[in-house]
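To start, the structure under review is shown below, and the notes come after it.
A single protein chain has been omitted; all remaining protein chains appear in their positions.
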Amino acid sequence: MTDNATVVASEKQTAEEQHRTKGVTMVVFSGDLDKLLAAFIIANGAAAMDVPVTMFFTFWGLNVLRRDGPVQIAGEKSFVEKMFGRMMPRGPNKMMLSKMNIGGLGTMFMKREMKKKNVYSLQELVKQAQEQGIKFIACTMTMDLMGIKKEELIPDIDFAGVATFVDVAKSGHSTLFIS
Amino acid sequence: MTDNATVVASEKQTAEEQHRTKGVTMVVFSGDLDKLLAAFIIANGAAAMDVPVTMFFTFWGLNVLRRDGPVQIAGEKSFVEKMFGRMMPRGPNKMMLSKMNIGGLGTMFMKREMKKKNVYSLQELVKQAQEQGIKFIACTMTMDLMGIKKEELIPDIDFAGVATFVDVAKSGHSTLFIS
Partner (left out) sequence: MTDNATVVASEKQTAEEQHRTKGVTMVVFSGDLDKLLAAFIIANGAAAMDVPVTMFFTFWGLNVLRRDGPVQIAGEKSFVEKMFGRMMPRGPNKMMLSKMNIGGLGTMFMKREMKKKNVYSLQELVKQAQEQGIKFIACTMTMDLMGIKKEELIPDIDFAGVATFVDVAKSGHSTLFIS
């Protein structure tokens, strides 16, 4: 019986261990600088502690994956798609604070403080996240809705729908909705 | 010992299975069209994959459960309750985007795109969620605070407080706060 108890205990431990390292899943819905900073700092922190992290980008969050500047795309965009594309920020450098933006002034001051205090910029945090092996998934449904094409996004990202997200979230220990 | 190990393994599997199907809990705090679309798409996606889903509606999120148009209620509303009632959107059709609303113009364009691209409207997603057996719980405390009466909300929803939410969240694998 001691043997069996040991087996049980060790199996239990393994299960717990597995549970511990199950990972963090994020729905990155927001396209605001401050919220994205928080999301990426948590994501990179978790990854540095060997916790698997998956980031699922949807709606305004997709903009953080956009390449800087206009991109030549195959096919035509509709008027509304072009309008959305022009009005939404292109990439991590263009994001604004959700509060105290004051026409960009607050964002400028915040960025200056970040540089002065050696806080990584959002652009650097995104790069680090990819280097640490954090999985980026772009939501194909909202890409289609907003008229964002694959070639407009940065490389090394996956494309998937809500089913993939649910699957990933099911096996994780924390799911954060960054709205 | 092989027998016992098998028992252990199979029991472990059952526990894991249970863990897998434990479910998604959402606090629907927001009343913004885009955030609600994301919430309901995730909720419906999870339910379609046989994951039990519970949505707990509080604060501005309660507005998605409101019936369209004024409702005859028993009793009187205070001045502030009437004011809140008139200013807050009535039902999924009245929700606006949290970003790029531009006085309703952005919302109108987004809705047109959704129709054009065969994305379900928020109204349809809410209906689907109920048809799929997703549990809707309206937070009684915030209903009281905002002066929203039970007869003003759509049918087939439960009414409960924070204790019920904590209980549901405890047994789930993911809890999303949609703010």
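A and B label the chains in the order they appear, each numbered from 1.
Throughout what follows, a contact is a pair of C-beta atoms (placed from the backbone, for glycine too) under 8 Å apart; a residue touches a chain by one contact, two chains touch by 3 or more.
Please read these numbers as outputs of a predicted model, since none were measured by experiment.
K.L.:
For chain B, enumerate the residues touching the unshown chain of the complex.
P.N.:
Looking at chain B, the ones touching the missing chain are residues 3-4, 7-8, 11, 15, 25, 27, 29, 31, 58-60, 80-81, 83-84, 87-88, 141, 144-147, 161-163, 165-167, 169-172, 175-177, 179.
K.L.:
In the complete complex, the non-displayed chain touches which residues of chain A?
P.N.:
1, 4-5, 8-9, 12, 15-16, 20, 24, 30, 34-35, 37-38, 41-42, 45-46, 48-49, 51, 99-100, 109-110, 112-114, 117, 119, 173-179
Keep in mind that, in the parts below, only the chains that are shown with their structure count from here on.
K.L.:
Need the CA-centroid distance for the pair chain A / chain B, whole Å please.
P.N.:
Distance between chain centres, rounded to whole Å: 23 Å.
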